[in-house]
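Dropping the structure in here first, questions after.
Every protein chain except one is present and positioned as in the full complex.
Our next item is chain A:
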Amino acid sequence: MAANYDYEEAPGTYDDANRQDLGYDPNFVPDSVKSFVVHLYRHIREKNVYEIHQMYEISFQTLSDRLFKDTPWPSVDAVAHYVDNDQVFCLLYREMWFRHLYARLSPTLKQRIDSWDNYCSLFQVVLHRVVNMQLPNQWLWDMVDEFVYQFQSFCQYRAKMKNKTEQEIALLRQFDQAWNVYGVLNYLQAFVEKSNIIQILEQEKEGGEQFTATDGYDYSGGSNVLKVLGYFSMVGLLRVHCLLGDYQTGLKCLLPIDISQQGVYTSVIGSHIATIYHYGFANLMMRRYVEAIREFNKILLYIYKTKQYHQKSPQYEQILKKNEQMYALLAICLSLCPQTKLVEETVNSQLREKYGEKMARMQRYDDEAFAIYDELFSYACPKFITPSAPSFEEPLVNYNQDAYRLQLKLFLYEVKQQQLLSGVRTFLKVYSTISLAKLANYMEVDEATLRSILFTYKHKTHSVDSDGKIISNADVDFYIDDDMIHVVESKPVKRYGDYFLRQIVKLEGVITDMDRIKLE
């Protein structure tokens, strides 16, 4: 049920409604579905989180595969009377209903608008009423994730004005509040604020609150829904800001979550991956390459070790896709900012296998190199959106690629500025001292140009971190004394401490083994 980021919608030219109606009776409720909703309703009322999770994750999936492979589930009106017409349950059911629709079929404009209405109603209930439920984190994450996904999908859909029918245009004009960017952002912000999650996380550090320790669940009779939705909304905000191209604010929204530790965000694999993917991407665009490399390295190692446990899960495909995208981003980061010590062995060998050749070509900075940067960026980047309302004036155009093209253009511009740096790096690796005149001669430029190149090298390899401090990323560095360049190579430090620790443990093992041997 996880959002499929890359779900390419079929063009809206044919009549989607027709296609869905073939053999689909919204009022027909198979027995298994009746049983499903009755049990799920009971478990929610009785707060049996484990059972809810099983039904949500497994039963829903199984029934979808068996009975609703390419049709929607029965309409909420058809099942309502099995669940006492409970308003909240119906909203939850509808949320799952739409999620299933988006995943298996192509939603019509009317359905998109209805889904928005459903989210509004559901969110209003959670925000303004005391909701006495405990829902599994997986479900709560999926709600936020899907909400942002449907927003992104709507913006992409709306930006393709060229082939819209009269009815579609009329509907768009009429329901201009549906999936409005202000609405989306303000709901996410409202969850963060109303849940008080930022203060809860702060107080938890001082020992005053329990949140992470209980995985967000409330064991004192209350509800986890608002708190956990507030928590996941911070990731949601990071994601929306990345889609808009505002990386600084995105990272700011995530700040209350300490990603150097385990937390509720790691309790659901989809959330863990989404958080680090967007965190890494935002840092990449802000030229904080080392930070991005560090986080990508950690998560890629984690996925490598744990993906086997998710093989049966509905999120598996999505996990694999994000895995591949993050390798591409890692390849980009390491080509722009070569580092020797930051990537773990396993991840490094995977990286070499997938992108070794491409990385070598990227560092040549010729036309082919730019094409590869373009290719990898385009493959791995988020699906950027244009948030403003469309123009209904003739001629109607498709502008769904505009946002992506801008981000790509600016990214390649940055790459181009670093073009001459790999040449310098090569020379710096060979010499310990060299005069400006000589190096200028070897690089076939005049001294003034060489100075500019060296300034660029220094500027690009010394980034500004979130506290405004200057940090050097240079694997090879230098300084100039008058007209002489002195190269400084950072040598790998012998880690004696680690060595001794290992040997101590090993020796202890040998002694223990010896103790076990009984002498005849």
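Simple rule for what comes next: a residue touches a chain if its C-beta (ideal position, glycine included) is under 8 Å from a C-beta of that chain, and two chains touch if they have at least 3 such contacts; residues count from 1.
As a working rule, contacts and distances are computed from a predicted model.
The protein name that UniProt records for the chain not on display, among "EF-hand domain-containing protein", "Eukaryotic translation initiation factor 3 subunit K", "Nucleolar pre-rRNA processing protein NIP7" or "Amiloride-sensitive sodium channel subunit beta", is "Eukaryotic translation initiation factor 3 subunit K". Residues of chain A that touch the chain left out of view are 181-182, 185-186, 189, 244-249, 252, 285-287, 387-388, 402, 405-407, 409-410, 414, 417, 448, 451-456, 458-460, 462-464, 468, 470, 472, 477, 479-483, 488, 493-498, 501, 504-505, 508.
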